[in-house]
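What you see is the complex with one protein chain gone and the rest in place.
Residue numbering begins at 1 within each chain, and the chains themselves are lettered A, B and C in the order written.
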Amino acid sequence: MKYTVDKKGFYGNYGGAFVPEMLFPNLDELEKNYNKIIGDKDFQNDYNNLLKDYVGRPTPLYFAERISEKYKCKIYLKREDLCHTGAHKINNTIGQILLAKRLGKKRIIAETGAGQHGVATATVCALAGIECVIYMGAVDIKRQAPNVARMKMLGASVVSAESGSKTLKDATNEAIRDWINNPVTTHYIIGSVVGPHPYPDMVAKFQSVISTEIRSQLLEKEGTESPNYLIANIGGGSNAAGLYYNYLEDHNVKIISVEAAGKGVESGKSAATSVLGKIGIIHGSKTLLMQTNDGQITEPYSISAGLDYPGVGPLHAHLLETKRAEFMSITDDDAMLAGLEISKLEGIIPAIETAHAFAAFNYLDFKSDDIIVVNFSGRGDKDLNTYIDYFNL
Amino acid sequence: MKYTVDKKGFYGNYGGAFVPEMLFPNLDELEKNYNKIIGDKDFQNDYNNLLKDYVGRPTPLYFAERISEKYKCKIYLKREDLCHTGAHKINNTIGQILLAKRLGKKRIIAETGAGQHGVATATVCALAGIECVIYMGAVDIKRQAPNVARMKMLGASVVSAESGSKTLKDATNEAIRDWINNPVTTHYIIGSVVGPHPYPDMVAKFQSVISTEIRSQLLEKEGTESPNYLIANIGGGSNAAGLYYNYLEDHNVKIISVEAAGKGVESGKSAATSVLGKIGIIHGSKTLLMQTNDGQITEPYSISAGLDYPGVGPLHAHLLETKRAEFMSITDDDAMLAGLEISKLEGIIPAIETAHAFAAFNYLDFKSDDIIVVNFSGRGDKDLNTYIDYFNL
Amino acid sequence: MMNRIDKKLKEEGKLLSIYFTAGYPSKDDTVDIIFKLQESGVDMIEIGLPFSDPLADGPTIQDSSSEAIKNGMNTNVLFNQLKGIRNKVSIPLIIMGYFNPILQYGVEDFCKKCNEIGIDGLIIPDLPMDYYEENYKSIFKKYEIYNMFLIAPQTSDERIKKIDSISDGFIYMVSSSSITGSKDSFSSEQLEYFERIEKMNLKTPRITGFGVANKKTFEAAVKFSKGAIIGSAFIKNLDSGGIESIDKFIKSIRD
Partner (left out) sequence: MMNRIDKKLKEEGKLLSIYFTAGYPSKDDTVDIIFKLQESGVDMIEIGLPFSDPLADGPTIQDSSSEAIKNGMNTNVLFNQLKGIRNKVSIPLIIMGYFNPILQYGVEDFCKKCNEIGIDGLIIPDLPMDYYEENYKSIFKKYEIYNMFLIAPQTSDERIKKIDSISDGFIYMVSSSSITGSKDSFSSEQLEYFERIEKMNLKTPRITGFGVANKKTFEAAVKFSKGAIIGSAFIKNLDSGGIESIDKFIKSIRD
């Protein structure tokens, strides 16, 4: 089984670049250059230096004693919450801004849901001195107010997406429209392993640093590079892709992908693509997505803005179809409780996205010597208002 | 000249333990044990492992290209903002919680101003599974709301200090009262290099990891362990103490300590202790403090909750008196503008405390090959509301 | 029998094509709008199959699309409405829609249905040429459904030539890279682009779309192409004047 993208931009049946002709030149330029640029020594040097000195990598692989005790197994947390700006998203934006500079781009656009990708993009634009416009759904602008303020402090313009469910999907539509309108000067920094080829592969490559680090960290701590399980939350799937990347061919490593069930998979208010999704086209990619029988994309729901997306990246559709990954759906309530539990047991407040991965422990059985690596994709600072309201703190 | 504490707990003319008899046994217990415990191999092991895997140390020493260009010198940022919980404060709380466990304590109290120390304390208490009570001024509870929410998520009780100016000074009084009331079971984790001996020395030792790391990082980057200048903001002075610690005897390294001038040193609304302070006793320590002629402690003011303290730690009073450090006072306005500038130029939103250190650049002249290390003591997430209101973002 | 599109393209003079969103303003306006357009002398019609996420369209078409979906429009409804349309309508009818609804219907079923109804061709902006060629071209041929491709200002000459070789009927020449709705005139940059394409001497005729809004832009557009498509401006006119105003709107373009 092959888990990397093929020459045409597909992972098995999923992927491709289903975009209007107006975007073809942009994607073509990227497609032709991204592997060459990323492979370049000079690029690697800049990228690795920024990851180290600016982002704060390597992030720790932390043995979480108290939750390990509770769930009777060995739980390691990959601390992406300690990245500059507070989530894994910046691994990708650092890579893409360096790429955009080498392509001579003068303007950056991005979509954002939780605001983490928006902040990570605004951050690298500030660093590079490049103009930055962030599209964000009107609903998300409200529920992730601190991140909106951060983007503004960083000098970015935040544009409210007012169509559809006014969340991530719609922000992505707006960003794509902007790109169509500004095809030459502008680079679009997509924030997850979604969108047209080569984005899913490119973003996965930039996030793969996560599992590259884990292999050597786990070797040091446990004498083996391979855990028994990898667990990640899936919005579009970039933190998951980064966590799995260097383990996909390693079939002893089981993979568990945790989606948002919102108010329940069958409630009509969910984002559980693995259960509810059918094959289709979203944001230029052929993948699984939630849609009506006649192909209208369904408005997703999750308490977590970063998981509130009706599709998954094509890699993940492929991992599901080939049974390389097992998918689980976690409700808002389960996720919120898990978030509070992790805060109180380990002193780390997780992003609500991240909390979904921890809620999965209640539905899984591990052996006491099983080694589990959870991607701690982000910190919960952006979600404090949601936590406060939910728990009446 | 000697910059370490003497046997009686003094730095030159400053320091000591001016506490009511009720606290003598507690301080005596600490005094007798802290150096022994900290020096212990097992302790060092636990401490260093947590700093690495939990806090995310070493924090990067980042060469800030764009502000270096602007101020025509080589500016390095010691990235304490990347520590778990977002500021240097956790270096100290990790150390103290390990100490408290070894002293058999069952309950932790702390004061907090900006909330960073409160969060850092609540965090380590969660990690250790120990009860935690945080005292915070009523005014600070309002202006640092996100940190209050974080403490609650982490399971701590937050108690509002309603006396005096309702800020850090008063929270400290309340914490001391709590300690007097609970002398046996409780350890008081002071958050800065203030308070009675042995706190100033103990906290400085836990923070000294900052300059220990800088020495080797700078050697790697510049071929020398010693910069020309060190710049830090001073509330109580713990981040500054950590930055200076391993350079105090190295007289080629100039030290600049930046205080909060609030609305202006002479405005009556400031926290510029180095200018306005006279020798006296505050929170059990003989040091410089702002006070009336008849010895009442003045209510300080700064837009920054972490600098809103009418004294400085005794080490800093000593560094001022001996001219080892130069002090500067920076107004609210200057600090806020500097905070915005750093955000836009480097993509890092500083805590308003930290922003004070950057504002100093406008009043200093450096040579183009001068190497300056600024302690980037914390991230600005906690201050977003203040930034938004100030700049109308 | 020659495809109605080809036949129309062979006629003398410049062609006016109108895009409208099926199911808008009301679910059952589709057929009525088609009748009125033919009556008022329009040469060709693009019937928009509404999609929830029309990422290549400006706000006017976005809004009409979501309204239409709310009104209950979908693929089945549209096909039912169009049943028997060829009894009364002779001008070319094209369905323009995003790929996902067509994919869900089944590409072959979709083409078959179009053939039954008498739809002459499709414009699917997010179905790339290569993917079409490899997977669907033979189906389109089988059901004699034309597939029209887009070219845009940044499309390379090489790619234009490829599109020229594969396009049925006409090439949809996107007038500018701006999709924010119709403008009042063309810029010098756009005119240069039109001229550049003109000089390429393509075998396939071109119809200009995007940014054609009134007599002035229509006439400017058809200087460099066989015809032009009006979309957003037509829908805006529907919003303000209703179906009754169609004739007046078309006359304002044509004379």
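Throughout what follows, contacts are C-beta pairs under 8 Å (C-beta built on N, C-alpha and C of every residue); 3 or more make two chains touch, one makes a residue touch a chain.
As the structure is a prediction and not an experimental result, all values here were calculated from the model.
K.L.:
Tell me the shown chains the invisible chain touches, ordered by label.
P.N.:
The omitted chain makes contact with B across the full complex.
K.L.:
For the chain not shown, which residue from B:H283, B:H316 or B:K382 touches it across the whole complex?
P.N.:
Checking each option in B:H283, B:H316 or B:K382, the one touching the absent chain turns out to be B:H283.
K.L.:
Which of these touches the unseen chain: B:I180, B:L337 or B:I388?
P.N.:
The one listed residue touching the chain not shown is B:I180.
K.L.:
In the full complex, which residues of chain B touch the absent chain?
P.N.:
These residues of chain B touch the chain that is not shown: 8, 16-22, 24-26, 163-164, 169-170, 173, 176-177, 180-184, 278-284, 291-297.
The rule is short, and it goes like this: only the chains that are shown with their structure count from here on.
K.L.:
So which chain is the furthest away from chain C, centre to centre on CA atoms?
P.N.:
Using the mean of the C-alpha atoms as each chain's centre, the farthest one from chain C is B.
K.L.:
Return the distance between the CA-based centres of chain A and chain C, expressed in whole Å.
P.N.:
Chain centres of chain A and chain C, defined by C-alpha means, are spaced 37 Å apart.
K.L.:
Specify, in ascending order, the residues of chain B that touch 2 or more different other chains.
P.N.:
Correct list: empty.
K.L.:
In chain C, which residues are in touch with two or more of the other chains?
P.N.:
Residue numbers touching two or more other chains: none in chain C.
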